[in-house]
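See structure below.
A single protein chain has been removed from this complex, and every other one stays in its place.
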């Protein structure tokens, strides 16, 4: 059995990794670490894990030592030093935060206020979107797991940019996320009474996933992709729906575009192109690793509208992390991710 | 006391009118009609009205006769004949449906599948957006109360178009509404389990409020306003948030734009321009007749982002109906609409 | 105009008082105080009050001076000293917290860990449940506004105990409250992700409203009323539903019991006895000062089941405070409380 450890195991990403790894047939959880809850069982935080997964929080070094692969679920900036050490000890690292999502240090510095500790690590690391970088993921030791919004927008745009079907600038991504995206920390914006029966935007055209999306897509397609990204907060626990508006370069038929998406994703396990006429919805992907994409066209205004849905804790985070782990370890990509969506 | 009747009093719009009229000092509810619930008290449908407003549903003709002003809250196409009769009897009519929202019969025919019964009524009628047509509302006998989404988008765009600040085409309105907007009828899309913890778009770039907005704004400003409008369904009871993307004609400062909006709305009771840096949210307007507007700018992509919020049952429907009634009857526009938002 | 001040104006009770007082025709808000937000406008906390009620938080002494009547919305123990001072200056005080809910200092000490600062104040003070103590409320200077759960349970039991219809002990009150009841403070139990799609009990048979209910009912009816009270947290903003199980002293007909309740409450503005066969529900009272009561009987087990509903922020707190103010100032009891429930 491969030993898998989680550093920062008590936040939502850590807890979701525990839930998924507990049900994975080819790996074993070697341990989890937490600075805040050291010595306490995970079930003291999440009572749903009581007597089923009563892992006790240990320290980071112990986890590194007894693991073959390590998930890092930490605030920005804290993963780099640990990854450096772990890589030296020949471990595989999957960073669930933003430390290894950027190639351009200036972007990382501008949006996260941190620098690259060791540039060679960033040269080796791969942006962990399997539908884009599967081969590189297979060969690297350091995977930067993508952001939740970023995954949702990138999966919606990959076929269009790959086929050169849309203008690269002027793309609008109007995204809506459930509140697990804000994490476990108590804040005004995650207080029940402030969220429930409410809806609002935040970080309007100023969210950190904007540069992540722009850099990833620009580098991949040698274009200067530009997008206006506005995130909103939905009064639900899980799920992201992104409504994306793009301008076709020339007149197109929706059937053709649908066919191109279907071709592009034909070997993918987790990307489902909904039939024309259907609309993606969050309940169609909830608690699963699937991403649903639906296509629409406003011919009056020549706007292509792509709607993509995923579960922000699954394909948007921990599920994608497991998918990356499966690739890195040579397992079937679906291992541990076969549960169908909880449609209600 | 002015006598006010409601034809079609048992749907959500009717019930909200009852709630508001019951608290209005200058009018009296003369009666309500319902085909389906005739002879039954309104509290048999809404138990919250028990022993406080036990109006019994009567027939339409009786309501017309004993009323000075009539609200019509009926499915499309059913208001025209009643309005014709009522106007003949010198009553004022406020149609809460779509029958009197269009000047162009072809648009109405295309989107609602009905024709104009009597063209002269449509010539007399006024589109009931007070911030646009206050003077005409004061002088007419027939008011077509605007659609909920339409109100939200129009209020967001009026100052921009009036000042010629944005391109008239390529406007994108990504709108999100609570589920009261779908009405009282039982449907798959309003079944609790299908809505809760879910979010989706519907009628993508194909919603009936698109032509209403385009006609209203184009006629008012003698421009050919074109917009891509995508509505979504929020798992909440009340409220609309519209995120609108427009392209400025030339470089602008957000401060200037804010100043122009503030000037444009400076005498309005119900439109509040939030300070720059704030973001409109549904909880800020819930259960009130206010519309909150916040302004944002993506200078990287030269997109102006306007976020407007209102309560779809209030400023988006019944509240605006009361405001129109107040104008038509010469009352203070705020009469019966002074309740502050229920901020939680 | 009577001048009314709020000390502790920024919590949920304070904000709800502001919402109600702003719409009250016979009083004026003289000012609000807050230690934490001193100098800031209330709209910086609740954006729904923006440009409609931009009161600035002042200090307590200023509020006392310019007010004829003072609401105190403070954590336990902090009201007594302020009330002492205000009463000396001939102000009327309505304490929204627990400091003046108890006659028995030992109970207050046991459950709140505080002592009576000045016993004479507690002798003068009246427990502000108008349906029980209207005359005393009219004549006092100090009103202890009841707890939300307590109001709901007491209103359900008053007629039964008054008519000696049930055993005084063995009463079970299984109560469910919306999350505004937990207040504005950020806590694990009010974090959206912890509340949403969840439901749990808390302080099982150990909640501070138990002694309040037992003392109030025992003193009023010269009985030793004993109850098992279990509160639960509903994933909604507002509302309490209490399901109360009591054992009739002798066989009874539900019609008779309903008649006795109807008699008992026949002159009350805010208590509605639902017809037999109906069940109280939170949506029937939401955003109003009404309390709905429905009666049920399990004849197989000789249990009378009383279900009472109210809005915890209205009849359960601020609404009842306004009702008490109206009584104390000799206004109509419904003044400022006439809004019908928001049935959706």
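Should a chain be cited, it is by its letter among A, B and C, assigned in written order, with residues numbered from 1 in that chain.
Here is the rule we use: contacts are C-beta pairs under 8 Å (C-beta built on N, C-alpha and C of every residue); 3 or more make two chains touch, one makes a residue touch a chain.
Remember, predicted model here, so these are calculated numbers, not experimental data.
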Residue touching the undisplayed chain, where the options are B:25, B:90, B:187 or B:253 | B:187
Pick out which of C:243, C:269 or C:338 touches the chain that's been left out of the picture.
-> C:243
Which of B:58, B:154, B:197 or B:311 sits in contact with the chain that's absent?
-> B:197
Quick one: which of C:118, C:164 or C:198 touches the chain that's been left out?
-> C:198
Go through chain C and note every residue touching the omitted chain.
-> 169-170, 172, 174, 176, 193-194, 196-202, 204-205, 226-228, 230, 232, 234-239, 241, 243, 245, 279-283, 286, 296-298, 300-301, 303, 305, 307, 344
Residues on chain A facing the left-out chain by the touch rule are 12, 15, 18-19, 22-23, 46-53, 180, 197, 237-238, 272, 274, 278, 281, 283-288, 290, 292, 313, 338-344
What residues on chain B make contact with the chain left out of this view?
-> 12, 179-180, 184, 186-188, 190-197, 235-237
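Rule of thumb we're sticking to: only the chains that are shown with their structure count from here on.
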Report back the single chain whose CA centre is most distant from the CA centre of chain B.
-> A
List the centre-to-centre spacing of chain B and chain C in whole Å, with centres computed as mean CA coordinates.
-> 36
Chain A-chain B separation of Cα centroids, rounded to whole Å | 39
Chain A to chain C, mean C-alpha position gap in Å, rounds to 46
Give me the residues of chain B that touch two or more other chains.
-> 197, 237-238, 281, 283, 286, 344
